[in-house]
Structure formats: structure tokens, C-alpha cells
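Note that one protein chain is taken out, while the other chains of the complex remain in position.
So, chain A:
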Amino acid sequence: MLGEHLAQALTPLNVLLALGGVAAGTIIGSIPGLTATMAVAVLVPLTFTMDPASALILLGAIYTGAIYGGAYSAILLNTPGTPSAIGTTFDGYPMAKCGDGNLAVTVACLGSVVGGLVGAFFLLTLSPPLSEVALAFGPVEYFWLAIFGLSLIAALSEGALAKGLMGASLGLLLSCVGVAEISADVRLTFGSQTMIGGIEVVSALIGLYCIPVLIDLVATPDRHLKVESEQRGFRLSEAIPIMWREKINVVRSSVIGTVVGILPGAGGSVAGLVAYAEARRAARQGQKYGTGEPGGVIATESANNATVGGGLIPTLVLGIPGTPPDAIILGALLVQGVRTGPQLFESQGSIVYTFIYGLFLATLLMLPVGLLVGRYAYKTVVTLPKALLVPSVAFMTIIGSYAIRNSVSDVIIMISLGAVGWVLARFGIAASPIVLGIILGPIAEQGFVQAWTIGSATGDLAGMFFGRPISLAIILFTLFTLFLPLLQARIRARRMPNAE
């Protein structure tokens, strides 16, 4: 039975589809604005003529590749290629700045492969029980999860908490613009038609991260990234020991990624951020997260690729998409005549298991493909003269922010936010807290409104917000993350009273 499905996944056509899918996905994902969701959506019509298992393998491979591909531009250009790679910029770009860009790309690839395999493993073995996680998370849990994500600001802006909070507040405010998702109120549009659609997350990402980099590139005579005198290839001999040293980080982040992937309201960006926060919390002495620590890249990259397998769990078992690309895969399944649901694994096991083995295959193929494409991307960005690099990146930012929903106003918003972000950076307000606010604001707001509505109806508001076990656990983690840096500073100060 098992061998049969494996053999089906390994037919020449399916291997070819997995290989092509991963390669195409990696390249699409590396371009800011061209997201995994879009890559999968564009390819759906091509799969109509294929048999269901092959169609799914192709879509899954593209999805996996795109989530990893987002790391390239995060590391080399400080711009997440997909929202999932936001956390990758925190340490990846500083690494690239110091000449370790190729090492960061290799580490990201290894992390992505391991994360992807862990996610696929859970999908293969524990799908039905794990899908219950999706249901255990109610509005109030999402609210607290978003608050937990926001607590990362304390960690991100160590020493400048006030500025971090200012940035996050701006982000939260920006997330309110437009027609509110659930209450349908029109907010903060100032009567302008173009603002009705709100601030699109991906174009905001491109603007806030990429435009300041471009401005600085033009404004300073230095090279974009430090170039090493000697070429050191993939630097696998350094990357593998790093992976081994970070083995606990890899496993923890992959599990976090799988679980967050299962939650329909969260997705790869939240998974990466939560894993990053946890990696940072568990950091050993001497590890400086935020300044070029490979552990940070590993955490986000293994987590976001684990969401691929994780997100497919509720998609296949409950018919509820775990992440946005899963929504499209679900649609493709429906068109193919495949019924999702608990009985899917039994009634159409051959399709499902062939698909899952295909996902394993695609993830493994990501190793050679990812390393090769990554090396090429690194070489290009490092060696391209500024006069070519800046216009080509600028062109990509415009294409990317336009393509996300075919809208010129998104391009204008992207450029304006970029200019604002550059000015704010002069005053020490970084892009990340703003982006955190934009992404987590709606999750927190919706969770709060729903929890409040349900709590009022049942007459137990306090119990709603503070009486549920999962909520309590998240609240504890939040407090821990918030106060740990303070506590550590206290302890350090007490231990070395005469240090200074």
C-alpha cells in the first residue's frame, strides 16, 4: 500500500513536475510582491487537464518553493519576497551586510528543507488528530496570539522600546484603513476612493523594507553588500555545523510552524514571527539576535516551510484552508472533483498519499535547486553594479506591488510608505514594528470583537478572555517574552555590580 503510493509519486512525470514546480516557485517567491498565493493561483488552470495527484504535486511544489524563495530577497535586499519571510530579514540582512550572504542563503535552504520535511511528516502521520487544533482556536485565542506576536516588538527594539511602540501603533493604525473586514465600517479613508481597499500587506512590506534600502543605496557610495575576496561556494562546511548546533531551534521552529500552519487565521508570516520570538527567548549566551545570528534565519525559514505541511492538515481533513495558498489548492481539488473531509484519507487515499509523498519529494529537491538558485541570486546581487542593481530592484518593487491585486494605487501607497519608512528610520523607528502592527492588527481586532460579542451574549466576558486554557498559556508566554529581557538585564546588573 505504502510502497504503491510512493511508487506513484515517483513516476517520471511527477518527479519532473516536482522539480519544475520547486524551481519555478523558488524564483517567483524571490521576487517581492509575487507571493506563494499568486504563484499557485496562476498555475491552477494548467492543472485541470492533469490527473488529481499530479496536479496537487505541482501546486504543492510551487507553494513549497515560493515560501523558501522569499528568503533570498529578505537576506540580500532586506525585503521579504513573501510575507512569510519577514523574520528572515532580522538576521539574514545583517549577515549579508557582513559578507555572509551566501552562508545565510545556504542556512535558509537547509532550514527550509528540514522545516518542510517536518511539516510533511506531521501531515502524513497525524493529520486527523492535529486538525482538531484548528478547531480549538477560537476568536479569543487568535486575539491573544496576535498580542503575543506584538510582544515581539519589545524584543525587536531592545533599548528603544518607546520607538518600537510608536512604530507598532502606526502599523496598527494603518491596518484599520479601508473597509473593516468583519464590521464593514469605512475607516480612515478621508473620503478617498483609493483608500477603500485599505493598505495591502504585501505592498506595505515592499515599501517599508525595500524603498529605504534603495534610497540608501543611491545616497551612499559604498557597495551594497560586503564582498569577500575569495569565493567560498555554498559554504556547506560551515552551514552544516551551524545547523547541528541549532538542532533544538530547528525542531522547535518546525513544530511551531506546523501548529501555526494548522490555524486557519494565522499563516506563514505569523509562524515565522512566533518561531523567531521563541528562538530569541531561548538564545544561548553570546548569541546576538537581530545582528546577524544564523539561528534567526533558521528559526523563520524552518517555521515558514513547516506551515506548508501544517496548513494542508485542516485543508484536507476539514475542508478549511490553513493558509491562503491552501484556499486555492482547495478550490483546485473541488474542480478536480475531489471531496475533502475526514473520509478523504480512506476514500481517496491514493490521491492523498501520492500527493503527500510528492510533497516530500519536492521538499528534498528544494535542497539542490534552492542551493543552486540561491548561489546565482547571491552572485547577481553582489556583483551587479549599483547602476544596474537599483533600477532593476526598483522595477521589481513596482511590478510586485502592482501585481498583488492589479492596482496602481497600491504602487502609490507602496512608494509613499517607503518614503515615510525612510524618514522614520532616521528617527530610529524601524520598519519591523510597523509591519508587525499591520499584520497582527486585523487578527487582534477581529478576535477581540468576536470574543467580546460572544462573551457578552453568554454573560461571561472575564471567562471568555481569561478562563480558557489555551488563552492562558498564550498569555503566560506573552508575559515571559515581554519581561524576560528586563529580568535578564536585572540579573546581569546584580551579578556584576562593579563591572563598570
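Keep in mind that, in the parts below, a residue touches a chain if its C-beta (ideal position, glycine included) is under 8 Å from a C-beta of that chain, and two chains touch if they have at least 3 such contacts; residues count from 1.
The rule is short, and it goes like this: contacts and distances are computed from a predicted model.
> One chain isn't displayed here; going by UniProt, is it "assimilatory sulfite reductase (ferredoxin)", "TolC family protein", "L-lactate dehydrogenase complex protein LldE" or "Tripartite-type tricarboxylate transporter receptor subunit TctC"?
Of the names offered in "assimilatory sulfite reductase (ferredoxin)", "TolC family protein", "L-lactate dehydrogenase complex protein LldE" or "Tripartite-type tricarboxylate transporter receptor subunit TctC", the absent chain's UniProt record gives "Tripartite-type tricarboxylate transporter receptor subunit TctC".
> Check the options A:Ala162, A:Val186 or A:Ala419 and report the residue that touches the missing chain.
A:Val186
> Which residue among A:Pro45, A:Gly349, A:Pro368 or A:Pro391 touches the omitted chain?
A:Pro45
> One chain isn't shown here. Among A:Gly20, A:Gly319 or A:Pro485, which residue touches it?
Within the whole complex, the residue contacting the unshown chain is A:Gly319.
> Which residue from A:Pro139, A:Gly167 or A:Gly358 sits in contact with the chain not drawn here?
In the complete complex, the chain left out is touched by residue A:Pro139.
> Using the document's contact rule, name the residues of chain A that touch the chain not shown here.
Chain A touches the missing chain through residues 37, 41, 44-45, 48, 134-139, 178-179, 181-184, 186, 191, 193, 196-198, 200, 264-265, 318-321, 324, 326-328, 330-332, 334-335, 337, 340-343, 405-407, 446, 449-450, 453-454, 456-459.
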